[in-house]
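Note sheet for the following structure.
Yeah, one chain of the complex is gone here, protein chain that is, but the others are all in their spots.
Labels run A and B following the written order; every chain starts at residue 1.
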Amino acid sequence: MNKNSSNIMALVPNNSNKRETVCIFGTGDFGTSLGHKIIQSGYPVVFGSRSTEPSSLVPKDAEVLSHAEASQKAAIIIIAIQRQHYNFLTPLAEILHGKILVDISNNRKINQYPESNAEYLAQLVPGAKIVKAFNTVSAWALLSGMLDASQQVFVCGDDMEAKQKVMDIVRALGLNPLDKGSLLAAQEIENYPLQLFPMWKFPILLSLGLTAFFFFYCLIRDIIYPYVYEKEDFSFFIAISIPNRICPTLALILLALVYLPGVLAAIIQLYRGTKYRRFPVWLDKWMLCRKQLGLVALAFASLHVLYTLVIPIRSFVRWRIGNQIVSQALNNRTEPLNNTNAWLSDSYLALGILGFFLFVVLGITSLPSVSNTVNWREFRFVQSKLGYLTLILCTAHVLVYGGKRFLSPSSYRWYLPSTYMLSLIIPCIVLVVKFVLIFPCLEKPLTQIRQGWERNPQYPEQSNYIINKSAV
Amino acid sequence: MNKNSSNIMALVPNNSNKRETVCIFGTGDFGTSLGHKIIQSGYPVVFGSRSTEPSSLVPKDAEVLSHAEASQKAAIIIIAIQRQHYNFLTPLAEILHGKILVDISNNRKINQYPESNAEYLAQLVPGAKIVKAFNTVSAWALLSGMLDASQQVFVCGDDMEAKQKVMDIVRALGLNPLDKGSLLAAQEIENYPLQLFPMWKFPILLSLGLTAFFFFYCLIRDIIYPYVYEKEDFSFFIAISIPNRICPTLALILLALVYLPGVLAAIIQLYRGTKYRRFPVWLDKWMLCRKQLGLVALAFASLHVLYTLVIPIRSFVRWRIGNQIVSQALNNRTEPLNNTNAWLSDSYLALGILGFFLFVVLGITSLPSVSNTVNWREFRFVQSKLGYLTLILCTAHVLVYGGKRFLSPSSYRWYLPSTYMLSLIIPCIVLVVKFVLIFPCLEKPLTQIRQGWERNPQYPEQSNYIINKSAV
Partner (left out) sequence: MNKNSSNIMALVPNNSNKRETVCIFGTGDFGTSLGHKIIQSGYPVVFGSRSTEPSSLVPKDAEVLSHAEASQKAAIIIIAIQRQHYNFLTPLAEILHGKILVDISNNRKINQYPESNAEYLAQLVPGAKIVKAFNTVSAWALLSGMLDASQQVFVCGDDMEAKQKVMDIVRALGLNPLDKGSLLAAQEIENYPLQLFPMWKFPILLSLGLTAFFFFYCLIRDIIYPYVYEKEDFSFFIAISIPNRICPTLALILLALVYLPGVLAAIIQLYRGTKYRRFPVWLDKWMLCRKQLGLVALAFASLHVLYTLVIPIRSFVRWRIGNQIVSQALNNRTEPLNNTNAWLSDSYLALGILGFFLFVVLGITSLPSVSNTVNWREFRFVQSKLGYLTLILCTAHVLVYGGKRFLSPSSYRWYLPSTYMLSLIIPCIVLVVKFVLIFPCLEKPLTQIRQGWERNPQYPEQSNYIINKSAV
């Protein structure tokens, strides 16, 4: 629902008398920010604090009492205190019996403690109903209304009714509660706000490394080589020409790297004769970031398209074409159409357009809201069938682009082949191996293995040992 | 929440002692794959099997017992057995009384049996709480971590608490449970994984048929005709020029077909004088796949844009323009600017850009996550007002593109008009009829009919008969 309307409601609560009192332990920044917002949403708020002198941060409408007094005024108590000070709650255990304690704490590092803060709280106050919530929201966002990203509040807890009451508060604040199940999910919820695109690290580092490599490679071939041999200054190639060599190269390599782990996995399974043994860790990690690899590849492909489409607007290109035509005119001749060139030029453009189009379709399908509406069969159709078609079209695009130049000696400057030749290595390997794997003599056993068949089922202990080791 | 973090949690369960034992009946592929994954998520698992000899597939951590023994160890029993063998559960009915039975089965065909597998199970074991879940997940995906698409697990069942417990297991496995209501939804859930883009079939078949027709049409006009009369080989037109005729033609025709059923429905309602009679089945089906028709039209429009933007890079176009300029230079003259041509060229490009831009906006609005954030009024505004504006702009784009050529005899090769003329037929019909329907003498009764007014309300039985027939 629209943020606006909920905001209007939050500012003009009509029925504030209906809302239950909420108690907040702690008068620090997040406690008071949350208190402000909860008061605005129509809930009476009482603060529990060591010193009952009103702090400047505490909203005026809210009472400040001792922890014991405050907790008696409310059924829901939000613990806005850091984990290391939780032990002050132990003496209060009796008063807190049956109350709903909301743990909103975060840690500094992922998996900082053996158990989650919420579970630690549950151990300290065994009679209370613990609910984890609000830790993904920032105090600054709460007060400033910058709620674009963080409208989702993960909630977990073992008591259904307690969870419902906390989710009602979340909704009243204009946020979307998302039930993550029992308190066991607290660790995951506490780790969540500490992440910074964990799945994207490998694809982005890899593409940065490859970009740097191909940049210097092109620098040598396209700028230093002509400068040394022809004394021509093409340094402005850095702006468009070289990026437009790097982008398609990276797009094709990264797209092939999306499909390489699947091919490797098939080979490993065929070799082992079972699907019940774990893949090597590097392969597992690689498979988990294929989507991100594919999206980075799509980003490079999109840049390649833009760089290519501006070619006719470039002042250098206009100058070069103009000069060609002028010299033709001065030589008094019109050239006949070279039909082979027309075919090659149109074909590689058409293949590139179709490949890019399918690539964008794949990208749209990987949007969370779209991929949630397709079933497993449809997903496999899109990602596997359409994905390989994309790879084939893009590889063909580069092959036809190379066209007659593959064997021309002028393509090898200082014995360095063009980047497009380098970009073809991995895609061709993937496509050839995949093609081999389609032969019935290999595909049949592979399908059987994936349906649970094992070639050497006589050693059950071993295969289980390997799986269970990772479960410990 | 990020798949990564949930995966880390799944591999390192801290509190596995807290989780309830889960029993799995059946030691086949899906049963054991699910068992592996559930053990990794920290649940103790016990298998129930006809033969208690440990199969090689069963994880080592899991006991294998007889069905009766295994079911006594757990409150939740996952039935990983095919429907045709369910009757072995009848003698166990007493032991299974009060247990949660999770039906995870799928069928081979849509609506294979009169009742869903889960409802059949409920009939066989009347004392148990049946929950349908996990049928949309593939065993291979569970073990390999290929969970990009299938993170959503549909859950349904009549017992709220049983459903909650199953949803907790789903969440612990790193998947997203989606409550689909009571057990009546089981049939729908069982049909779901068998579909392969059912709504897309008609739009894609239609566009493939039209593509084939227009391909041969253009082949005759643009390649065979000049080859026969001018002995020129333009076969390379197949790569770009002909696709760039087919794509805009199909985009415009399909876009018009999105709005044609609405216009037909209005005519039918005006003629009948009531909205309470069902439309013919073909019209109903057509109306239900309008979104898909529109998205296919958008795909063709996008291809048309790409094909058009690469025109200046094509080697054929560079050759043709170069030759024109050279012959101008050789003839010693510069041409004055033809103002009409400049107007026509710029207008049709501008109309095309605006039409395509609105078309993309329409496409973005149809993304599930976007369309869920707009209300009915906003959706009608975008899809109806902006949609018709798009159709008007795109039709005008083609009309202006045609420009002075409509009546030129050179456009008719072998009496075949250009494809752009054919593409205008349906859009013009839709726009003219829609324009007529806006006249007050027609719009007023139509609005009344859509608000429930009936012209001949004296025959209630008849109109009801028609609606109810389809409800039987």
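Keep this in mind: contacts are C-beta pairs under 8 Å (C-beta built on N, C-alpha and C of every residue); 3 or more make two chains touch, one makes a residue touch a chain.
Fair warning: this is a prediction, and the values are worked out from it, not measured in the lab.
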(message) Can you say which of B:Lys180, B:Arg221 or B:Arg245 touches the chain missing from this structure?
(response) B:Lys180
(request) Could you tell me which of A:Leu206, A:Leu309, A:Leu337 or A:Leu399 touches the chain that is not displayed? (result) A:Leu309
(request) Please pick, from B:Ala329, B:Leu416 or B:Leu437, the residue that touches the omitted chain in the full complex. (result) B:Ala329
(request) Name every residue on chain B in touch with the hidden partner chain. (result) 2, 114-115, 119, 154, 160, 180-182, 184-185, 187-189, 191-192, 195, 198-199, 265, 275-276, 279, 284, 287-288, 291, 305, 308-309, 311-312, 321, 324-326, 328-329, 332-335, 337-339, 341-347, 349-350, 353-354, 356-357, 360-361, 366-381, 383, 450-452, 454, 457-461, 463-465, 467-468, 470-471
(message) Applying the definition given at the start, please give the residues of chain A touching the unseen chain.
(response) 1-9, 11, 13-15, 18-19, 28-29, 32-33, 36, 39-40, 42, 54-61, 136-141, 143-146, 148-152, 164, 167-168, 171-172, 192-197, 233, 235-237, 239-241, 243, 299, 302-303, 306-307, 309-310, 312-316, 318-319, 322-323, 325-327, 329-330, 367-370, 372-373
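FYI, only the chains that are shown with their structure count from here on.
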(request) Would you mind pulling out the distance in Å between where the CA atoms of chain A average out and where those of chain B do? (result) 24
